[in-house]
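What you see is the complex with one protein chain gone and the rest in place.
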Amino acid sequence: MTGVETPAVGLTHGASEDTGLGHRGPESKSIVVPYGFWLFVLSDMVLFSALFATYATLAHATDGGPASNELFDRTLVAIETIALLLSSFVCGLAMIAARRRNLIWTQIWLLVTGLLGAVFLGIELYEFAMMIGEGAGPQRSAFLSAFFTLVGCHGAHVTAGLLWIGTMMAQFWAKGFQPHIMRRMMCLSIFWHALDIIWVAIFTIVYLMGTLP
Amino acid sequence: MFGRLTWEAIPLTEPIPLITSLVVILAIGAAVVWVTVKGWWPYLWNEYITSTDHKRIGIMYFVLGLVMLIRGFADAIMMRAQQMFAVGASQGYLPPEHYNQIFTAHGTIMIFFVAMPLVISFMNFVVPLQLGVRDVAFPTMNNVSFWLTASGVLLTNLSLFIGEYARTGWLGFPPLSEQQFSPGVGVDYYLVALQIAGVGTVLTAVNFVTTILKTRAPGMSYLRMPVFCWTTLAANLLILAAFPVLTATYAMLMLDRYLGFHFFTNDGGGNSMLYMNLIWVWGHPEVYILILPAFGIYSEVVSTFSGKPLFGYRSMVFATLAICIISFCVWLHHFFTMGAGADVNAIFGIASMIIAVPTGVKIFNWLFTMYGGRVRFNVPMYWTIGFMLTFVIGGLTGVLLAMPPVDFLVHNSLFLIAHFHQVIIGGVVFAIMAGYTYWFPKAFGFTLDERLGKAIFWCWFIGFHLAFMPLYVLGFWGGTRRLQHIADPTWQPWLDVAFVGALLIGLGIVLTVVQLLYSIKTRDRRLDTTGDPWDGRTLEWLTLSPPPHFNFAVLPDVHGEEAYWTRKQTALREEKLIEEPDYKAIEMPVNTPTGVIVAFFASLCGFALIWYIWWLAIVGLVGAFAVLVWYAWRDEHEHIIPADEVAQLERERRRIRKEQIQTWPRPA
Partner (left out) sequence: MRRGAALIVLPLSACNRGVLDPVGPVGAAEKTILINSTAIMLAIIIPTMIATVAVAWWFRAGNKKATYRPDWEYSGAIEMVVWGIPALTVLLLGGIAWIGSHDLDPYKPLPSKSPPIEVQVVSLDWKWLFIYPDQGIATVNQLVVPAGTPVHFSLTSATVWNVFFVPQMGTMIYTMPRMTTQLNLQADRQGTFDGLSAHFSGDGFPGMNFKVHSVPPQQFAAWAAAARSGPQLDVATYDELQKPSSYVKPLVYGSVDPRLFEAIVANRLPPPISPKTTPAAQHVSPQPPAGHLNVR
């Protein structure tokens, strides 16, 4: 393809060929906002990957202190996992109710999502307190620093999510189902499900692999 | 009540920081007084500080970067002077604890608060215009990103007046940066400021990736985007993928320092090699984040000033994406001497050399863009040719460093310093100067003075070579980096030459400020009346200079590569403009103080964390959250520009273009 003929440029508007995705002009906000939020979530997952890599590197750096198979209680972990997975499902119900513009059920499902999240956090904080009480706090060894940071970072995200859920409930109550409120609900939904995905990874790599016989 | 903050934190016994602090405080005070007396606060607040307009935010980033360039350069000239004086029996004028802060601040400021903001300033100003849209995808978040970066700048510079800065080098390697070996506030200033600025940067990346992938003018498919937009996309994908690693790594170091964790400590099972790996997993993509947009700027400049389309557009796009991906696979070349073994070293060395291939392709394609063109030697072309000559040597030394057996001789040496300054100055700084001159008329409606522009170029070009060529030699002589004192007197002449080079660069910086002031004063002689002073090829030149707030009255329809050029050639050939559109009212995002107020609370929280003032840190966090909730509560997000106003501005533009059709030459 040597040389280029000057393409036939019309002098009228609206003459651009619609040759597929993205050629129709800028997308609408209802696409752009969640897309941007997904990108943010992906960057957050990179952050978690760095923490996972750290955990993997330091998993055996126990400095003579307690190791993973002495510390983790599978029952507790199972309960918190169920709570979190359930909360994701309930968050989905909240999204459906919001699409149907049903304020009561949106608030109820959001509240349940938040409560299940709080259960998850409560169990996690309990687990942390037990470990610290036994002398297995994050200052004990590199392995424990990595554990507390990876799991704690996820917990911090859950906490931020709970604050967001509370704010969202207040916004639905004050402003109803306006487009920008719905977009935020969509982002909250993405965030909450993403936290679930991260938890599945933590559950597998930290708790399951860490308590293999 | 005030944590570990005491009156001793103010450097009353150290003349250099003390005098600098007083001068800076006086200068800022004078500026504030002047602005107040002139009554400019409302204008600054409405037109810039709270602006969500990508053009204004771009200008603010540029001003920030330029001011920090002066600070970073001041550090550099102090370092060159110290090395020139502290040879043999003399200890120079800077004791180690002071010198070590200066080189740490120099590197940190130059990378994070000069190069990044300047590159981001161009992305901000240019990309929406080149894509033919009105603004970025998230204008309010754009404003927040800027102010968070400014917060990082504030905290870093505060360390000069209150406390001290890190003494670890710009990457803060442990164990030296751990509490055990760096017990003061210095490393905390470093970490906290960069964490805050880092959030801003990641948000910028979300913004630009979304904008480029999801919001473009009708008809602008991916392969019709200008190359600068491609390189911006690649750079922002890198930011998205790399900066979270930096955030995580700094967070871990902060946990070590603040809460006694053991990620990288010498005891408790900590692993300092882990930090080295993580920080360079971020660090290598970082330099490509800087150079890719620079390559984009050169592509635009070369094609415009050669009067030809860019040679091998698809090749350039492919090369950009190849560089983007490979840059994630080379990080170990920063520590070949850590002893990872021959296989690992060789693989990473080869990967590092592979990245030179797409880079070489770009150089050749720029060469072939000039070939068959009509090259106009305006100032941006000076910078571009200067880049092509300087950068390739930097690439050569880079491939040498990528060869593990060679790196075993010159790792961490002055040879390395010369290499990375060669590619950053020759690559990034020259591009910034080219882009500055090239897009200045679009931003302000008049061009910069050309003679001063050429003088600035020669100062930098000659100054750079004088300052850094001697360092290659000293590197071969066994000269390592970060030396406060030089044992061998035979280095003296080389250090003298290097100092002269630095002075020349300093002259270049002074002349840049002079050029700006002079150009403003004499702007009537160089007005950009048409909005297209360089016979441009991309859509930003469609608008008048400066563009209206909404950029385009109607989003342009794009029919091929070089959207504006084809449209311009058609109009000139047909001797008429595109038909007048139906003018509609345009919705544009409102201004917002969210950014500056969030940054205020972030700075408060950051300062409090640095000085262990826990209650204040909580106040800062709560305040930032409150501002975000308050922002979330607003009901009006847009303001309307009435159709009449749009029509009036667009008709003025069309009138000027009609005149151009009468006066400009017909296309061949």
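So that you can tell them apart, the chains are marked A and B in the order they are listed, and the count of residues begins at 1 in each.
Basically, contacts are C-beta pairs under 8 Å (C-beta built on N, C-alpha and C of every residue); 3 or more make two chains touch, one makes a residue touch a chain.
Because the structure is a prediction, the values reported are computed rather than measured.
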item	value
Absent-chain contact - pick from B:Val497, B:Leu511 or B:Ile610	B:Val497
Contact residue for the chain not shown (choose from B:Trp477, B:Tyr518, B:Tyr631 or B:Trp664)	B:Trp477
Residue among B:Gly260, B:Pro309, B:Pro593 or B:Gly623 touching the omitted chain	B:Pro309
Where the missing chain touches subunit B, by residue	4, 85-86, 89-93, 95-97, 100, 164, 167-169, 173, 175-176, 180-181, 183-184, 266-267, 272-273, 306-313, 315, 335, 337-339, 341-343, 345-346, 349-350, 353-354, 356-357, 359-361, 363-365, 367-377, 381, 385, 388-389, 392-393, 395-396, 399-400, 402-406, 408-413, 473, 476-488, 493-494, 496-497, 668
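In this text, only the chains that are shown with their structure count from here on.
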item	value
Geometric centre distance via CA averages, subunit B-subunit A, whole Å	31
Subunit A-touching residues of subunit B, taken from the complex the two chains share	133, 137-138, 202-203, 205-207, 209-210, 213-222, 240-245, 247-249, 251-252, 255-256, 259-263, 265, 267-271, 274, 278, 281, 309, 554-555, 557-560, 566-567, 569-571, 574, 576-579, 581, 625, 629, 632-633, 635, 637
In the complex, subunit A residues that touch subunit B	4, 6-17, 19-20, 22-27, 31-33, 35-36, 39-40, 42-44, 46-47, 49-51, 53-54, 57-58, 61-63, 138-146, 148-149, 153, 163, 167, 171, 174-175, 180, 184
